[in-house]
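Left out: one protein chain. Kept in place: all the others.
In this document, chain identifiers A, B and C correspond to the written order of the chains, with residue numbering beginning at 1 in each.
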Amino acid sequence: MYSETVKDHFQNPRNLGEMKDADAIGKTGNPTCGDLIWIYIKVKDDIITDISFKTFGCAAAIATSSMLTELAKGKTLKEALKITRKEIAESLEGLPPIKMHCSNLAADGLHKAIEEYLGKTGRTVEDL
Amino acid sequence: MYSETVKDHFQNPRNLGEMKDADAIGKTGNPTCGDLIWIYIKVKDDIITDISFKTFGCAAAIATSSMLTELAKGKTLKEALKITRKEIAESLEGLPPIKMHCSNLAADGLHKAIEEYLGKTGRTVEDL
Amino acid sequence: MVERVNLNHAAGNPVDKRVLKGMLPYFQEFYGNPSSVHIAGRHATKAVANARMQIVNLVGADTKDRIVFTSGATEANNLALIGFAYRNRRKGNHIITSEVEHLSILNPLKFLVKQGFEVTQIPVDEHGVIKLEALKEAITDKTVLFSVQHANNEVGTIHPIQEIADIAGDAKIPLHVDAVASAGQVPVDISDLGASLMTLSSNDLYGPRGVGALIIRRGTSIQPILLGGGQEMGLRSGSENVSGIVGMGIAAEIAGKELEANIRHLTKLRDRLIKEVTTKMEYTYLNGHPSHRLPNNANIRFSFVEGEAITLYLSFEGFLVATSSACTSRTLEPSHVLLSMGVDEAEAHGALQLTLGRDNTETHIDHFIKALPPIIKRLREMSPLYPPS
Partner (left out) sequence: MVERVNLNHAAGNPVDKRVLKGMLPYFQEFYGNPSSVHIAGRHATKAVANARMQIVNLVGADTKDRIVFTSGATEANNLALIGFAYRNRRKGNHIITSEVEHLSILNPLKFLVKQGFEVTQIPVDEHGVIKLEALKEAITDKTVLFSVQHANNEVGTIHPIQEIADIAGDAKIPLHVDAVASAGQVPVDISDLGASLMTLSSNDLYGPRGVGALIIRRGTSIQPILLGGGQEMGLRSGSENVSGIVGMGIAAEIAGKELEANIRHLTKLRDRLIKEVTTKMEYTYLNGHPSHRLPNNANIRFSFVEGEAITLYLSFEGFLVATSSACTSRTLEPSHVLLSMGVDEAEAHGALQLTLGRDNTETHIDHFIKALPPIIKRLREMSPLYPPS
């Protein structure tokens, strides 16, 4: 059901854990639905210098969170906003169809984190 | 499905075949329904001195015909009329329920033969 | 005991030894449930998916068609008819079928009639072939489904299924084909036919009992009749019978691979059987089509005698055969197939259905054609109908 890459990211999640000195946190999902993702970012010169996550959810939710952090690290905020669910799923060599939506919330979490970060500096995504 | 006695009478029918000089023939059943029984009798002093049958039908029809001839032979007409389907079935150590009626016509054949015989001498069963 | 010779394969085939071998690991070693997410479940899921492909290949389906495994052909036929009729009710309420279908077609249709559907049963000719003109004429603007067998299991007649499919296609009416008797016996290609639904039975392919399949082509909607956990793409609930499904898959693969060889083998035996029996005895006739018939089927009637009696005498000598006689049916009614073909009722009682299998040999036929005539002779001597006057 899950690809080898999904299994790898599930078993060895990259950039896992709380970030005490995060510049922003994006929270998405809902424990009632079985998935909750928090994305922590550190930003310098509009570049994501560090990123981490905490996730309550199934293997797909954990693996997509992990993959997202790998994809986003080092990207500018503008580039990072372009990361889609589809791109994450493809980088993971695919997800089971039933998991494509509900458990693939990591990109949303990153969006929220970036918005929060921009908000703190009085900007919106349009200003990037 | 069939008892050993049924099988025996089916494989070795007693009193089988046409009787050229029969005093009467009782025909019952209907080839459309899959069973047709002819009972031939020879009568002397109101006693069935000889009896035979021809049957088109299943194993039960053949075995009941055969058993009937054994039961009836040597009996007075009055006694022979008392032979019931049930008695034949019991003498055969039972018949499958589904065969109790449609394929157990031999007693009716004998009745008809006796009636025909009596008719020839101007009598009815009430006169016995 | 006498050696047993099975000429009654329509009642059941032995499971092919390669099939049984392939099934065995699924009873004790790989007993996973496809619904499970863990490794045992994934193994089961793969095994079922593989079996679907084997079915797809046997009948020329497409990998995008849905192969729904059922508990047998009866369930598949019920699902095809009731599931299709309920789901497509708003399109119309008229279904066309033939007079010679299996009871697992005719009885669900009777049920649907009680639910407000209308059913037209097309008659057959004296060889048991569905009358194409009558079929065309039966179509109305309320017709939503044709349900027609490819071949008749009892008398062996193969219907002109491509012509039937073309009539359905021209009228844009979905076609359900009951291919139970034909699949594995003659080539069957659902894509060529353009049929929407097709019923298969595992045991008729030398797979295990208790398994069958309904093929549902893309674009055809049905609703399930067994409701529950939503297995089989929501179309057939109930924990999957994995070992059985695996067995049906292997059976389908073998049936496809060995089709030509089996056709040659069986046709030869069948032709000899028919010729010897019908020419060596008087008042003895072939039922069904003389040439458009299943390689494994010889249905022969013997005037003046009754089939159950023949069957039993044959069984005493080790031959297993079936009869169309009413005496062996649950309803005590003679075969609706023979009556529909215009066979006289009394004659219908004397019909033997001889169905050959892969295990039959020339020697079996030798023995049978030697054993049969004395039995028929003996029963005729018992019969008040013989000699005919």
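Going forward, a contact is a pair of C-beta atoms (placed from the backbone, for glycine too) under 8 Å apart; a residue touches a chain by one contact, two chains touch by 3 or more.
Treat the numbers as computed from the prediction; the structure is a model and nothing was measured.
Only one of C:Ile225, C:Leu273, C:Leu286 or C:Ile300 touches the absent chain when the whole complex is considered: C:Ile225. Only one of the listed residues, C:Ala85, C:Leu312 or C:Ile375, touches the absent chain: C:Leu312. For chain C, the list of residues touching the undisplayed chain reads 4, 6, 8, 11-15, 17, 20, 27-29, 31-33, 35-41, 70-75, 77-78, 102-104, 107-108, 110-111, 203, 208-211, 225-230, 234, 237-244, 308, 311-312, 314-315, 320-323, 328, 330-331. Seen across the whole complex, the unshown chain contacts chain A at 2, 10-11, 13, 16-17, 27, 31-38, 54-62, 98-99, 102-103.
We adopt the following convention: only the chains that are shown with their structure count from here on.
Centroids of chain A and chain C (each the mean of its C-alpha atoms) stand 57 Å apart.
Separation between the centroids of chain B and chain C, computed from CA atoms only, is 41 Å.
Within chain B, not a single residue touches two or more of the remaining chains. Annotation for chain C: no residues touch 2 or more other chains.
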